[in-house]
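Left out: one protein chain. Kept in place: all the others.
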């Protein structure tokens, strides 16, 4: 379980490796908030290497999306596999987030 | 836990990913014996991606080394980390196997 | 003993023989959750449950049940324990997660996180997801008065 942060052009890209769950969600939150404080505005969270997400992981995504918007920034999600898509659909969070099929599409969409 | 087999020049290279233990050692044994039956003679087992090995995993290595030698072949091991080196030293198996520090050195040594 | 009885007897016996039970007792710390989930996933994989049931239904619902037991039932106090009983056979998985709390009203506490007012809440999706992802979710007190949540998943 780890969160790898890279920068592609103007976008901060976070790869969620493993699970995003109650035991590690604070780490993701802190890493993204640190970048936001540094003045970053564009964020992409890539789930291609993610196993599963629990309700507290979803909660952190909701919280981050609000905080980023408050600072005039944008958040995109990419690479949800079928299981993760179902999770977002069940909770209607697919209506709250901007979700791209691939990392490239997400990067283009900013 | 998986065993990735590739061929480099004349050498069958097996990467042990994860643990080599009682629950999966038969799979390694079978994969190597299959190659031996196909007529392969040179084998390198690379442990750079290995976690730990238990006594039954060590037993499979001993058994394979015998079977390969019986067919006029050769077995080399490479990339033991410090913990694995200790394991081979404790059991004096470092005296039984030809162990190289790197994959390149092992490949050159055939 | 009539021959006609045999199939029923045999299948009942097979059912018992095929069932596997894992029992676990852990201190209340969310850091254990992932490893407990992996152990029960392994148990269900040995019983031929499919990848989607392992990685979505089981993984998410069990994580929710464990984190509620640890954080809500036991108030994140590592001196309190969570007990897990998982029984799996070729037909179904039944997991009981027991905490040392006073329990709660399952229906009252289950929110609908999909309503316009709730969709951007940060919490309140746990019980909803458990009930969406499992075929059955029950809550009861055990003989000692401890809170138990029971999850049932039919193999597909």
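Going in written order, the chains are labelled A, B and C, and every chain counts its residues from 1.
Heads up, the rule we're going with is that contacts are C-beta pairs under 8 Å (C-beta built on N, C-alpha and C of every residue); 3 or more make two chains touch, one makes a residue touch a chain.
None of the values given here were measured: they were computed from a predicted structure.
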Handout entry: Omitted chain's touching partners, listed by label
Key = B, C
Fill in the blank from the handout: The missing chain sits against chain C at residues 17, 20-27, 29, 31-32, 35-36, 38-39, 42-43, 46, 78-79, 81
Handout entry: Contact footprint on chain B, counting only the chain that is left out
Key = 1, 19, 21-23, 51-56, 58-60, 62-63, 66, 82-83, 86-87, 90-93, 95-96
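Note that only the chains that are shown with their structure count from here on.
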Handout entry: CA centroid of chain B to CA centroid of chain C, Å
Key = 41
Completion exercise
dist(centroid_CA(chain A), centroid_CA(chain C)) in Å evaluates to 28
Exercise for the section: Hunt down the residues of chain B that sit against at least two other chains at once, touch-wise. Expected result: none
Completion exercise
Shared-interface residues of chain C (touching two or more other chains) are none
